[in-house]
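All protein chains but one are shown at their positions in the complex.
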Amino acid sequence: MRAKIQTAVLGATGYAGMEVARLLSRHPRVGASLLFRREAEGHGNEVVPPLNGNSQPLQPFSWEVIEKDKVDVLFLATPHDVSRALVPEAIERGIRVIDLSGAWRLKREEHRAIYGFCDSDPQKATCLTDTAVYGLPELNSEHIAGAQLVANPGCYATSVILALAPLLRAGLVDRERGIISDSKSGVSGAGKEPNARTHFVSVADNLSAYAVFGHRHVGEILEQLGLESAEFTFTPHLLPIPRGILSTIYLRLRQPTTACEVEACFRDFYAGRPWVRVFAPPQLPQIQFSLHSNYCDIGFCLAPDGQRLVLIACVDNLLKGAAGQAVQNMNLMYGWNDKEGLN
Amino acid sequence: MRAKIQTAVLGATGYAGMEVARLLSRHPRVGASLLFRREAEGHGNEVVPPLNGNSQPLQPFSWEVIEKDKVDVLFLATPHDVSRALVPEAIERGIRVIDLSGAWRLKREEHRAIYGFCDSDPQKATCLTDTAVYGLPELNSEHIAGAQLVANPGCYATSVILALAPLLRAGLVDRERGIISDSKSGVSGAGKEPNARTHFVSVADNLSAYAVFGHRHVGEILEQLGLESAEFTFTPHLLPIPRGILSTIYLRLRQPTTACEVEACFRDFYAGRPWVRVFAPPQLPQIQFSLHSNYCDIGFCLAPDGQRLVLIACVDNLLKGAAGQAVQNMNLMYGWNDKEGLN
Amino acid sequence: MRAKIQTAVLGATGYAGMEVARLLSRHPRVGASLLFRREAEGHGNEVVPPLNGNSQPLQPFSWEVIEKDKVDVLFLATPHDVSRALVPEAIERGIRVIDLSGAWRLKREEHRAIYGFCDSDPQKATCLTDTAVYGLPELNSEHIAGAQLVANPGCYATSVILALAPLLRAGLVDRERGIISDSKSGVSGAGKEPNARTHFVSVADNLSAYAVFGHRHVGEILEQLGLESAEFTFTPHLLPIPRGILSTIYLRLRQPTTACEVEACFRDFYAGRPWVRVFAPPQLPQIQFSLHSNYCDIGFCLAPDGQRLVLIACVDNLLKGAAGQAVQNMNLMYGWNDKEGLN
Partner (left out) sequence: MRAKIQTAVLGATGYAGMEVARLLSRHPRVGASLLFRREAEGHGNEVVPPLNGNSQPLQPFSWEVIEKDKVDVLFLATPHDVSRALVPEAIERGIRVIDLSGAWRLKREEHRAIYGFCDSDPQKATCLTDTAVYGLPELNSEHIAGAQLVANPGCYATSVILALAPLLRAGLVDRERGIISDSKSGVSGAGKEPNARTHFVSVADNLSAYAVFGHRHVGEILEQLGLESAEFTFTPHLLPIPRGILSTIYLRLRQPTTACEVEACFRDFYAGRPWVRVFAPPQLPQIQFSLHSNYCDIGFCLAPDGQRLVLIACVDNLLKGAAGQAVQNMNLMYGWNDKEGLN
């Protein structure tokens, strides 16, 4: 029996990858992690930059090093096509994978189309699509525990699914009237690649909507919640802040309901789940409250008619929306406490 | 015939009042304005602070000075109760008033209740409520032209009403399915009074919703658009930027419609209106585009089903949402060009 | 022998006090802390707000509760006059105090004058002034270990003193030519009290200098570094960020020196000190690098003449500049590792 597991991170210079590396470096059950850079990331042999800690050595990706180090879990913080190409070999080698990209989240081909890997997809990848487990611990913990391949959810999707699942599963929502999520994200959600959209001057003192009716995260939201495309409208916005997501969600309840009943629905659903905090009205989550934590905060406001409901859900897009959730999934996969290494 | 009219501004140290003073100082048809401070604003006899220009003398409010200066138009950038108290006398003295507060915007008592001035309201004020004209030039120019008292619209309301009026008046909207405005505003919309909510550390790196189902601007939106309370949901959010509003508005069209038809509806409605810019898809307004201008920018995105519609409307809350619109109203009241003094 | 010590925090709703409470709640050697609110802070019996964690109960300050709980260390995150009034009794009761205010940092009366407590100072307080220990662990660890009363340094002072001490103590600085610190701080350094200066609209998109030649932290910098007033110029600026300090320090070396020698001077001085990171040229610290950590980062740039030297020093004003340093002092007082509870 080994005291600690061995982990590796590929893409450790991106925002999410750096957070995974940082969390693993403090995790009591994890040995020193291998940090790999992607080829596109240059030739430095140094460093995750010394943000809030000391730098760590970075090396080019190599299966040999992975085998030699007896890596148990490989975290992929890579573009979806890189994940699509690498994962089959990792699984063959018996290495468990937690993939932070969108490569394995979607079961239905019509949703995968937006990622553009449907046609060229090798046979191996197609098989894995069916066995990959959607890594939202609060909804899916049993399957995650035994998974070889965990598809870590999208940041927006995490906030929307966690806010809607309790009400939908309880059959309280008038789905025909439609559900809307007006979501707002900090800029790290757009990735580290510099472009005109992420230039400081484009973002500061600004707010903009984008990808209306066409965002990649819609597919996983529909699949996880069992919604049809026509039932769900999603508008993401780019906020002038580095990190954090707030989703304002609008729906109509099937019957007049009290705030107490709504709150009870959430509290029952998330009983024993340490990383979801349900707010009692009139208190509402704000982005600051969950920043730099693994919490998903959920609050709501019910109209006097008892039917129109506004939900507010917040996550830190790099933690509960990415790296923190990935570590939470690892905890589940090894039977450790949900909070291990995440406080 | 006098070459220029005389104006006065009360509340010239607040954000909106300062902008009115700045605009009037550059208006070719307006002489040097009297700038009054409110009593609550201390005893300095100096200054609108030298933002982007030279400071201007400030004095305590006085009817005598107003009479002596033969003021034609009085701009009130004051709390609604101050406006409620002062306006009857101004009207009696034959001075036209453009009031930036919420004191005179609402016809229906149930909407006015939220301002709390219903009970103590003097008879004179009640009469004026009926004769006050809602000062949204693109919808109401004929009544504004002859008005003695113009109730300048709220900043959020301006963005929402201008975005919705064309479609509603054309009967295209399925009102039963409900209309939602998810609106986001910069901090100057919350006023200059320092408090825990406007402290830099509370706002920066944050986003928060507030006054859900209970914001003061809902009443004027309902009245101007002829909507019932149950048909409209409004959620304002506080953005970490100094100024600017973006409203994301969700509705369902009664019938499948093309983007061309939607765009044509907007272009027809706003033909000849220089301060509304209609964006052709897929371009969408952003807060930056209308900042420091009097424009209201409107764009939209139509779902493939041709029925679900997302509107984006942006204004600078201190200009088209307050001071710029006030000057536009003055232009209408004197038969000048809509753009006079606003470029 | 007790396994853990007991601590209490007074002023646990302010920015620094909240950070102290947060750090103590995770410290492995500390039991559940008592959190006291100051009287001025209202009557809520709840909460440090649930920032990144769960809320904690808050109570009015009481010596009885402190005695009953057998508090070992009392942290004061209070205005200096409150600290001045409370500390003598705490010391009499045998409770060790770590005071985050400026009440006990200054030995020379001419420096204390700026705080205004010289005249009314009780005899007890005057005695304590002499025995209070300036709590900068990297310079003063021996005295801190045995101290009853630790005066936790100011945030600006921490960055300036740690950057200058190695060179001054090595006699390398041409003091006659003068030393200048141009320092910039995030807004949390100005405290939680809302006022015109901390209003979001006043700070965003802005930078301003203040208290030039008159800032309270100058006294402790002079005393700790043994400088005369004429030798040191200090200009603080208010940055549009919530937290973090960067000091750009200008001095002239007595003799032409190499960058290697300068770096060696810093590395020797801070050998074995985990919370100071010395940067090798040309890398320079940035505020982001030390944010949310207890590090003080120091870098430098030497002119080609080998004499003009620019130092850059960064701290998180709420951690190494306040709460983190306070916990580091507690670690020293109890003989624990410098890093205990601070990772």
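Labels A, B and C are assigned to the chains in the order they are written; within every chain, residues are numbered from 1.
The rule is simple: contacts are C-beta pairs under 8 Å (C-beta built on N, C-alpha and C of every residue); 3 or more make two chains touch, one makes a residue touch a chain.
Computed from a predicted model, the values in this text were never measured in an experiment.
Considering the whole complex, the residue from C:K184, C:H217 or C:K320 that touches the absent chain is C:K184.
Of the listed residues A:K107, A:K192, A:R254 or A:R273, the one in contact with the hidden chain in the full complex is A:K192. Of the listed positions C:S141, C:T257 or C:Q288, the one in contact with the omitted chain in the full complex is C:Q288.
Listed by residue number, the positions of chain A touching the unshown chain are 15, 187-188, 192, 194-196, 198-205, 240-243. In the full complex, chain C touches the hidden chain at residues 177-178, 180, 182, 184, 202, 204-210, 212-213, 230, 233, 235, 237, 239-244, 246, 248, 250, 252, 284, 286-288, 291, 301, 303-305, 308, 310, 312.
By the touch rule set out above, chain B reaches the unshown chain at residues 26, 49-53, 204-205, 277, 288-293, 295, 343.
Following the convention adopted for this analysis, only the chains that are shown with their structure count from here on.
Distance from the chain A centre to the chain C centre is 37 Å, each centre being the mean of its Cα atoms. Centroids of chain A and chain B (each the mean of its C-alpha atoms) stand 40 Å apart. Among the residues of chain A, those touching two or more other chains are numbered 204-205, 288, 291.
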